[in-house]
Structures are given as C-alpha cells and as structure tokens.
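Have a look at the structure below before the remarks.
Every protein chain but one is kept in place in this view of the complex.
Here the chain labels run A and B in written order, and each chain numbers its own residues starting at 1.
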Amino acid sequence: MDTAAGVEACLPITSDMDLVWVRQHVRQAAAQLGFGLVDQTKLVTAASELARNTLVHGGGGRIEVTALTDGPVPGLRLTFRDEGPGIADLDRALTDGYTSGDGLGMGLGGARRLVHEFAIDSAPGAGTTVTVTSWVARPPRPRGEA
Amino acid sequence: MTGGFPQHAAGHVPVLRLGDVLLVTLQGDLHDSAAEQLQQDIGEAIAAHRSRGVVIDVSGVEIVDSFLGRVLAEIAAKAELLAAQTVVAGMRPAVAITMVELGLTLPGLRTALTAEEAVRGFGGTDPVLRTARTRLGSP
Partner (left out) sequence: MPEQEAAEQHGVPEREIGDFLHRRREQIAQRWADETFFRSVFTVSREEAVDAGRALVDALAQVAASGRVTDPEAAGFSQVREQLARMCAARSRAGLTPSEVSRDVAALRPPVVDLLVAELRDAPEQRLRERSNLLTVLMGTLRVIVMEAALSENQALIDRQRMQLMEMATPVIKLWDGIVAVPLIGTLDSARSQVVMETLLESVVEQQAHFAILDITGVPTVDSLVAQHLMKTVAAARLMGAECVVSGIRPAIAQTIVHLGLDLGSVVTRASLADALAYALRKLGADIVPPSSHGAGER
C-alpha cells in the first residue's frame, strides 16, 4: 500500500492561481492520508497562509509535500521555500498581526496554531523556509499560550 | 449585475439582486483576484440599486484564510459606508473552528445560519434575525 503516491509533490508558488493548486493538492493529500475534516481544513488553511506569504513576502518559491509515518500514524509535512528577503524579526513575525486589522500580518503565528509541528528558518538576505507537520487523528496537545 | 442571469466570466462571482438585498454565493475555491473583483462589484451594485443589505452565502466555502477574512471584513465596512448591512451566512463548522484558531473571529461582522434566513431578516420584523444579532434599524 503506497500511501505516498499522489500525496508527495513539489509545486511552484509563483502566482495567485498557484495558491489554488496548493490548496487543492494539500486538501487531496490530507484526505487521502485519512485526516478528519476539521484537521484537513486546518492544514489547508495553514498551507494557504504560508503559500501566500511565500508569494507575497518571499517573491515566489515552492512547496514540497511529503508523506510521513510515525509508527502506524500517517502524517503530512509541508515545506515552503523562498529565496526572498528573509524575515528580520522572527519573534515579532510569530506574534499575531491580525489584531491590527491590516491583514498584512505575516500569518505565521496563526498558521502555527493550525498544525502540530512548526519550524522556520529565515534570515535577512537568506530566504525563508517554513516546515509544518501534522499527524492524523492525534489528540491535540494542550497549548499553554493565551 | 441585476437579478436575472448571472454572468460567469472566469472566476467571476455573480451578484444577484433580490429586491433591495444583494445575494452573493461563494463556491469552492476563490482566488485572490476574483475576491478583489467581487469587492468592487458589490460596491457598484449597492450604489446602483440602493441596496439595504448584502448577504454573502459561504455554505459552499471550505477554506477561509486571513486573506478571504479580510475581504469579507472589507466588504462589510464598505457596505456600511454605503448604508447597507452585510450578513455572512452558512459558515461551516470546520471553517468556523479553523478561523477561530487562526485568530480570525471577525467581530462586528453579522452572521446567520442560512442565506435564506439572512435574506428573510431584511424583510421585516422576524424575531429569529434579532437573535442572530443583525441590527436592521427599525424593527
């Protein structure tokens, strides 16, 4: 049973339309691996946020979709890469930008809450790589943040 | 766009007129430029028809990210400036849960369980709509 087939992919993020393809692919991959509806929605929404960041702030890039297993539990890993200007103040970028209502918030803090694992690698002039992972039907771990 | 046949250009979302209420039905995946075009279309339609209300049916929407959330908030803000009330109707549970987790609670945006209920609400003194927290001016 090759669960990776049809799930794994490397897609470009260079236009508005690419955001739609990214969402559709992640949705299909998550469904195929057995994610529940709410988890699928969270993952696809996170992908949408991060892909848009890649496009708008990173000047375009790509997403790598990988299927994982942790023992019997399937998982999905999404890696967003760009060669853009990078993020100078990571801490600030990870706190919510929504309350200011400008909608230009980087979306990173929010996206982080939608996935199980989140890692970001970025520096000015060195591009940005964001890697998120979610696992199927794992009970959510308690989040201590307010 | 007046009541009658909606025009379907690529990704174009039709704006229907039902009396003095506009009905917009969002389906599936809306890409960014179509969303922005919609904002413009709604503004023009409100002005052209002196609409009192805009109902945005999101029952077919599977994903609302921060971009779409901002679009909805902007549509509502713009409509209010033009003396029209906006109601977002039919949000799916999975979408609502995700939006809240994302931090996108859209306070101040009026909501309803269904588009039908939202449209009815503009019609008169339906107590149901009062509880859905739509301020409609004089009951």
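The rule is short, and it goes like this: contacts are C-beta pairs under 8 Å (C-beta built on N, C-alpha and C of every residue); 3 or more make two chains touch, one makes a residue touch a chain.
On a predicted model such as this, the values are computed, not experimentally measured, just so you know.
Within the full complex, the residue among A:V38, A:V56 or A:L90 touching the omitted chain is A:V38.
Although one chain is not displayed, its contacts with chain A can still be listed: residues 1, 38, 69, 71-73, 137-144, 146. One chain of the complex is left out; on chain B, the residues touching it are 88-93, 95-97, 99-101, 105-106, 111-114, 117-118, 127-128, 130-133.
Here is the rule we go by: only the chains that are shown with their structure count from here on.
With centres taken as mean Cα positions, chain B sits 28 Å from chain A.
In the complex of the two chains, the chain A residues touching chain B come out as 16-17, 19-20, 23-24, 27, 37-38, 40-42, 44-45, 48-49, 52, 96, 98-99, 101, 103, 105, 107, 109-111, 113-114. The residues of chain B lying in touch with chain A in their complex are 29, 31-33, 62-67, 69-70, 73, 93-95, 97-98, 101-104.
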